[in-house]
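A single protein chain has been removed from this complex, and every other one stays in its place.
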Amino acid sequence: MIGNAPFFVVGVLFMMALVGIFMSRNLIKIAIAVTILGSSVNLFLVSLGYRAGGSVPIHFLAGEGEVMVLPTPQAMTLTAIVIALAVTALLLSLIMHVWRHYGTIDVDEVRRLRG
Amino acid sequence: MNWNEHLPALLLALPLLGAFLAPLCSLGGKTVRNAMFMAISFLTLLVAFFLWRTVLAEGIQYYVMGGEGSRLSLPSGMAVPVRIILEVDALSAFMALCGAIASFAGALFSLNYMSRFTGLSRFASLYLLLTAGMLGMMITGDIFNFFVFIEVSSIASFGLIAFWRDRPAAVEASFKYALISQVGSMFILVAAGCLYGRYNMLNMAAIGSALQMGTMEKLALVFLVGSLAMKCGAFPMHMWLPDGYAEAPTGVTCLLVAVSQASLYGLARVCFSVYGIAIGSAFIPWMIIVFGLASMFFGVAMAVVQHDMKRLIGYHSVSQVGYMLLGLGVGLLVLGDPRAMAEFGMTAVTGGLFHAFNYTMYKALLFLAAGAVYYATGKRDLNDMGGLARKMPYTAVMFLIASAAISGLPPFNGFVSKLLIYESSFAVHPFLAVVALVTSVLTLASFVKVFQTAFLGPEKGVLAGVREVPPAMLAGMAVLTVVVLGLTLFPSWSLSNVAEPAARALVDQSGYIGAIMGGGM
Partner (left out) sequence: MGKVFTGFGYWDVGAWIIFFIVAAAYVLWLRYQGRQDYKKGTEQDEIYWSGNETPEDGEGLTVPASSAYWGFRKALEPFYDRLVGMHTGVASDILGYYVVVVAFMAAIILLV
């Protein structure tokens, strides 16, 4: 049961992020919620690779242990973090430009493109 | 050294090299940068063409990244592939060829189109990065790698849509796309995680060989189908698409059309090659068919009432993607039934894929022609245009060819693929074909409107000084026109040499798996 705790946290974070995206009207808060969404997915990946009692998956540091945690999800997580960083930076800079052009960062008012 | 073996890696390496070379080349001035930009785009097109020829001649090509040998998919007695593998079958090569043509035409067009603006080293950089991301999505055989390439292409396209960042609408369109695309990508990553958690594998062929339908697999399938359908613009998740297509610089829009086809490719690959017959219930196939019908009808219904030229063509993208979804959905529905498959399933898949090729060509041409009009007149609203055919005869003729092709007027190529889709979807239920036919009629109606208001009619006084666009832009459009006319005049050649091998590769799940996992499957 306790082994599944990370997945509950993942679920809670994921739902929190979705609620955050739909409930906030401030674009910055929406960007923060998107970041939380990314973090929850990263946590999901890392917890997938965990093996109880496992050691670090490095050939000469593993020690005596028979079991190692999986290295692939960690590599995936690192990649996903870098990508999420790039997207967050872009989102924030776009919000900056939105503010410059529209004078507001209320999501309901940034809607010149419609219909 | 056998170059053929390295073609898959070269296809990605060339545009990536160009992307990072662009700022360096800009130090040498405008000519050097433009020459590099064109050279890289053209070489990518050549590599895609040779890769396509090789795949048709020698079967599935694959390339192991970072292994002892590039053709060693299962090193040292491993039962499953552990490295990132690029797998190119006839479908991937077909899509890559289609994307490379669109990318080359867009690059050629952008030479003149963008020359009035600054920051072009970054433009060239992002453009080639977007090309690399798109080609990567089409040829990778690894589901996490697919996610990475989706993100590469998404990030490049956010930058390119907002390239004119002093225009509010461009920034707004880019922000909306960035938001929905990032959430969609996270769902794709969750799906990759679900599949990895179940099988400890990321290779699509390896997952496909072991797949048993369970809760996690169902969730992964739904997330992948939903996100990829959103990325190619299925109704009701299409709203970012007309915004983004209309506000991006036109050369980029031409490439974005091809990028949406890469997502469609991903959708087909996941449904047919990874899940295949194991997809079980008819729910997902019917869902894809419903997406197709809704996109077709509502997309074109929205297009009829638009009066911004690029936005109107953007809504037509939604409706055209519906045809491909309908074709693929019908094929997926009868995948497990050999008799129905032989009767109309293969026709549906062939029609869907051939339509994807046709669509990319004529839709890119339409966008380029709309961009040429914008370049010459500075206007996008159809209400302000009129009589342009006298001033811009070449653009008018190419626009006419493209709009006849998209409306499926005989004898143009759009009709051939639509005919295949009509007949095969009619075999499932007549209603599907009726919706497709009504959509075709409305498409024709709205392009009659565009052609009549923009190119015909009396001349407007404000447009007296309009000139035909410069030669590089005409050349970009001419490339696509030649392809459209070629597909039109030789429909049976292009069907049997272009679309049918791709369709056979798509439905041949064991072939796709066997190339990586060895013949014993």
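Lettered A and B in written order, each chain numbered from 1.
Convention: contacts are C-beta pairs under 8 Å (C-beta built on N, C-alpha and C of every residue); 3 or more make two chains touch, one makes a residue touch a chain.
What you see is a predicted model; the values in this text were computed from it and never measured.
Note on the undisplayed chain: of the listed residues B:Met38, B:Leu56, B:Leu74 or B:Ile180, the one touching it is B:Ile180.
Here the missing chain is touched by one residue of B:Leu72, B:Val304, B:Ala340 or B:Ala475, and it is B:Val304.
When the missing chain is restored to the complex, the residue among B:Tyr62, B:Phe223 or B:Tyr375 that touches it is B:Phe223.
The missing chain lies against subunit B, touching residues 175-176, 179-180, 183-184, 187, 215, 218-219, 221-223, 225-227, 230, 236-237, 239-240, 243, 281, 283-284, 287, 298, 301-302, 304-305, 307, 343-344, 347, 381-383, 385-386, 410-411, 415-416, 419-420, 423, 445, 449-450, 452-454, 457-461, 488-493, 495. In the full complex, subunit A touches the hidden chain at residues 18, 21-22, 27, 30, 107-108, 110-115.
The rule we apply is simple: only the chains that are shown with their structure count from here on.
Considering their complex, residues 21, 27, 30, 34, 37-38, 41, 44-45, 48, 70, 72-73, 76, 79-80, 83, 86-87, 90-91, 94-95, 97-98, 101-102, 110-113 of subunit A touch subunit B. Of all residues in subunit B, those touching subunit A in their complex are 144, 147-148, 151, 154-155, 158-159, 162, 165, 168-169, 171-176, 178-179, 182-183, 185-186, 189-190, 192-193, 196-197, 200, 202, 242-243, 246-247.
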